[in-house]
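Only a single protein chain was left out; the remaining protein chains are all shown in position.
We just call them A, B and C in the order they show up, numbering each chain from 1.
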Amino acid sequence: MPAASKRRRVGVAVIGLGGAVATTAAAGVEILKRGTNQMSGLPLAGISVPGLVGYEDLVFGGWDLNGQNLADAAAEHRVLNDNQLEDTSPALAAIRPWPAVASSAFCRRIEGANMREAKGHRAAIDAIIDDLRRFKAANDIDDVVMINLASTERTPADAPALRTPEAFARAIAEDDLSIGPAMLYAAAAIEAGVPYGNFTPSVAADAPALAELARRGGVPVAGKDGKTGQTLMKTVLAPALRARALHVDGWFSTNILGNRDGQALEDPDSLKSKLGTKGSVLDSILGYRVEDHIVDIRYYRPRGDDKEAWDNIDISGFLGHRMQLKVNFLCKDSILAAPLALEIARVLDLAKQRGEAGPQEQLSLFFKAPMTAQGRAPEHAFHTQERMLAEWLGLPVPAAAAE
Amino acid sequence: MPAASKRRRVGVAVIGLGGAVATTAAAGVEILKRGTNQMSGLPLAGISVPGLVGYEDLVFGGWDLNGQNLADAAAEHRVLNDNQLEDTSPALAAIRPWPAVASSAFCRRIEGANMREAKGHRAAIDAIIDDLRRFKAANDIDDVVMINLASTERTPADAPALRTPEAFARAIAEDDLSIGPAMLYAAAAIEAGVPYGNFTPSVAADAPALAELARRGGVPVAGKDGKTGQTLMKTVLAPALRARALHVDGWFSTNILGNRDGQALEDPDSLKSKLGTKGSVLDSILGYRVEDHIVDIRYYRPRGDDKEAWDNIDISGFLGHRMQLKVNFLCKDSILAAPLALEIARVLDLAKQRGEAGPQEQLSLFFKAPMTAQGRAPEHAFHTQERMLAEWLGLPVPAAAAE
Amino acid sequence: MPAASKRRRVGVAVIGLGGAVATTAAAGVEILKRGTNQMSGLPLAGISVPGLVGYEDLVFGGWDLNGQNLADAAAEHRVLNDNQLEDTSPALAAIRPWPAVASSAFCRRIEGANMREAKGHRAAIDAIIDDLRRFKAANDIDDVVMINLASTERTPADAPALRTPEAFARAIAEDDLSIGPAMLYAAAAIEAGVPYGNFTPSVAADAPALAELARRGGVPVAGKDGKTGQTLMKTVLAPALRARALHVDGWFSTNILGNRDGQALEDPDSLKSKLGTKGSVLDSILGYRVEDHIVDIRYYRPRGDDKEAWDNIDISGFLGHRMQLKVNFLCKDSILAAPLALEIARVLDLAKQRGEAGPQEQLSLFFKAPMTAQGRAPEHAFHTQERMLAEWLGLPVPAAAAE
Partner (left out) sequence: MPAASKRRRVGVAVIGLGGAVATTAAAGVEILKRGTNQMSGLPLAGISVPGLVGYEDLVFGGWDLNGQNLADAAAEHRVLNDNQLEDTSPALAAIRPWPAVASSAFCRRIEGANMREAKGHRAAIDAIIDDLRRFKAANDIDDVVMINLASTERTPADAPALRTPEAFARAIAEDDLSIGPAMLYAAAAIEAGVPYGNFTPSVAADAPALAELARRGGVPVAGKDGKTGQTLMKTVLAPALRARALHVDGWFSTNILGNRDGQALEDPDSLKSKLGTKGSVLDSILGYRVEDHIVDIRYYRPRGDDKEAWDNIDISGFLGHRMQLKVNFLCKDSILAAPLALEIARVLDLAKQRGEAGPQEQLSLFFKAPMTAQGRAPEHAFHTQERMLAEWLGLPVPAAAAE
């Protein structure tokens, strides 16, 4: 049997492997392996693109402060139903997160946490790279992609250290605290030549220094903040309102969610990061500033991992007459997010094979705040983003007009 | 002063001139003439395309069973606010609908109605053509477009008379009753070389015989059934659900409206015509049959000309987990419809100048059931329709990504 | 051990024992026996009234056209979760519905159904009484109550046969077809001295002849049509709107549900019965006719046993200014209905012990169309109904002001 027949296996190294999204993604791949044909929710499931790794050929590893195995973690998150938990339990129990790597520069020692303290930033980066190498070696993996699914970090002040590769290198050497944990992981990925996708609002590969390093190093990067619920709806509805010239007088959005993500957002700094990636979408699509654009997020335990958004949109039409549109989305956070994380990993891996480097704009479809090549304004309109990815993949365009 | 400097004036001959949509459109043009700059709701307001007639250069005329002048009619419909009624009253009072033309073959004599009975189909067509000629002559108009804004007619059985121009000609001669009133107007427009747009669900220029006559005669036609509220939302949301591979398990739509349109739909046959144009949109966009797709329309007087839609959408995502999306649209029927009628008139006029003939697919954006060239399936996805029009107009594509 | 210490056991003979409500009620009693203390949903759970039988002392039996045991039936209805199905499976598997009794006068023989055909009305009544006797004997039961949880029947024309006990007796003897199946069960209960509660919209003990027979025979009866979702909300909201003098200009109600009940309502005649019990509530509470009161019910499979109601209420306030109230209730039909059925059975049994006869108005709280003593208009306002029951039970009034 010739070597060519062997299928490529791609490792997905996840920051936050024990979280609800990561365990759902890992369990999902196990279920897909059984061939039960549950492809809903996977945007690229039906298509055939040369070089795009199969879902079943993804191998999960990664870091988490919580050391419990993925079966236990998944059971706690209560995203999957009982049958699904049972079916995937053996496979998930075998995956245990690696200790999270922390630079000693951040003096946030957590008692009992699954954590490896490294002597400063440089040592931390090295430890992460070391983890990636061991992951690849131990699992007969052809290539690795890193995906950030950890909790949201606060947004750093616009530090000079983040502006250029040179300043960044100095800041690493000096254990500069404007370089946060998410950036150390991203720096390690770029140094190791591993594509990096950021599903969180944290600043990471989108720091100008790191984006430039990725470009120079030939490493594809993408982000940031997965577009799953309310912002998805915004980027779908706003282009239509614009096309009909219906003026948006105000857009009030409120969210209730009861999972760890929601709890993390009780911290005002994290909430700020989140609201940041949600905010500019509307003005960008409409072409004018919506002054009464309000976004609320509230931690509300009865919702659990489910998430609910209520939007009220005030619009003016012909001759100034006013109308209202209200959208109530009862969705499931991790169910929407997990398949996007899988697609981002697959496309980043393909981008690496195709020799792409730096920010991958064709992935804009999956992000609230898409990274772009230097200086370019991001595209937010959902259908345009859809076309960008279809074109990059070489699929017929417009994708939605196939019938 | 050279002749070239004179602005083209285009007549809009409306079937149903006294209705809420038509009076709103006519009043709107009057208000636009005053330069108050209320361009919201007009999809093509901001663009510049050579040959596209200005809103202020549209001249209104048309037929209605109710002979009251447009100022009185507008006051009854209660769509405009008091200021707008007052401002436009002098101009609208000067417009009085022509008697509706009816073939004596339909023995539906209405006491006291503003109606001209013609001796059979042929005579009716001739009378309509005559009206068009007089309209042009009396108003210093360069060209005329006909727009159907009348009440919905019942859908005829699939009669042989409607299939070919030859069969249609015979049927006209024989006063065949499978040729309804809307078709007589459409036939007259085509014979007179006047572009025809059908904003209602009635069968008219979409009868194969008439579509073919339009093509042969070099007359642009478009339709049918204006896409204003709930169906608009469907064609905006469904492509996004498809792009995210979220499977639609069911879509329940209900509408309440209290204007004459709503009352007309209390007649089961008219309702059927309406539901017909609403029905296939979803399956066509999604690529599979949604078995639990239900559309209800109810006449509910407290809503008046306002219209309210409530949609419940059941979707399945990753690993079969189910979610719900609910949309409540509190809209104004005529406010949404009137500017679309204006744009259809303008684009049809431009199509005529460009030498286009037959069904104008670039207008799909404005219709629930877009007419297409022979045999082609209609495009329903809103953003693709938007692009089709932008391309035809020669505007930059994608229109929504201009920033 | 003195006899006095033995707890009273009451049999609940259910028409439609295999349905979703009945199996949920029977399973619920099993779960309550385990003492897991899940008393939510049971309106009378926390109170202590002498003579009121305990939930755990209810014994289930009854008729159904489907002969499968209750464990299998419950599994099909998918109302309970997997754990609950598993826990109650042994107990429910031991209960198998008796053959439904049918008078041969209705020539509706159903192949393979769990059915006993009796030679005419009289024989059918005797067979039902016989079933009741055997139920009591076989289960060491002190008393029996009959509850109708079967599918909705069409409403008969106002036949003379239903007006007086005498006419009814003749009609039974003559196998008059204006006496439907539900009435035969009710007649049997009354004849056997067994209290009868009607949770469906079918005409049964509310036929004047049967109500009078119940009164004469000293048998408590109650009905009809359990008040669970949308109508419950109506009778809660309407009294408040009245108290604030907010005028109801219109009330649009739509329902989607996907269980057997919903499917039965696809039959226009059954739907009519249902809408009948829903209709008059509003006018009665408000004291004026709401002309634009519309109630839609639609069979929509994705909802399963869950039920969803959407109400739009248009109100006028001070100086005629208009407002809107919209209520979206995502509820579970059987989960709301089953505990009410249990309470109705318990209170009817208590009424029997207290020597009450005929319509039991104190149960109005649980019905859409409460039966009343001759000629009296029913009370619909929820809080007044609540007080009527509290007073009858001898509880402190007002119940809701206990804190």
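Heads up, the rule we're going with is that a residue touches a chain if its C-beta (ideal position, glycine included) is under 8 Å from a C-beta of that chain, and two chains touch if they have at least 3 such contacts.
Only a predicted model underlies this, so the values are computations on that prediction, with no experimental measurement involved.
> Of the residues A:Val49, A:Ala94, A:Ala173 or A:Ile294, which one touches the chain left out of the display?
Final answer for the missing-chain contact: A:Ile294.
> From the list C:Leu52, C:Ala75, C:Leu177 or C:Leu246, pick the residue that touches the absent chain.
In the full complex, the listed residue that touches the missing chain is C:Leu246.
> Can you say which of C:Met39, C:Ala94, C:Ala138 or C:Ala373 touches the chain missing from this structure?
Answering carefully, the residue with contact to the hidden chain is C:Met39.
> Could you tell which one of C:Val49, C:Ala173 or C:Val236 touches the chain left off the display?
C:Val236
> Which residue numbers on chain C touch the omitted chain?
Residues 24, 27-28, 31, 38-43, 45-46, 79-81, 84, 232, 236-237, 239-240, 242-247, 284-285, 287, 316-321, 323-332, 335-336, 338-339, 365, 377, 379, 381-384, 386-387, 398-403 of chain C touch the chain that is not shown.
> Which parts of chain A face the unshown chain closely enough to count as touching?
Given the touch definition above, chain A has residues 249-250, 252, 254, 256, 291-292, 294, 296, 298, 300-303, 308, 310, 312, 314, 322, 326, 328 touching the missing chain.
Note that only the chains that are shown with their structure count from here on.
> Applying the contact rule given earlier, which two chains have the most C-beta pairs between them?
After counting contacts between each pair of chains, the winner is A-B.
> What whole-number Å value describes the gap between the mean CA coordinates of chain A and chain C?
Taking the mean C-alpha position of each chain, the two centres sit 52 Å apart.
> Specify, in ascending order, the residues of chain A that touch 2 or more different other chains.
If we look for residues of chain A contacting two or more partner chains, we find 328.
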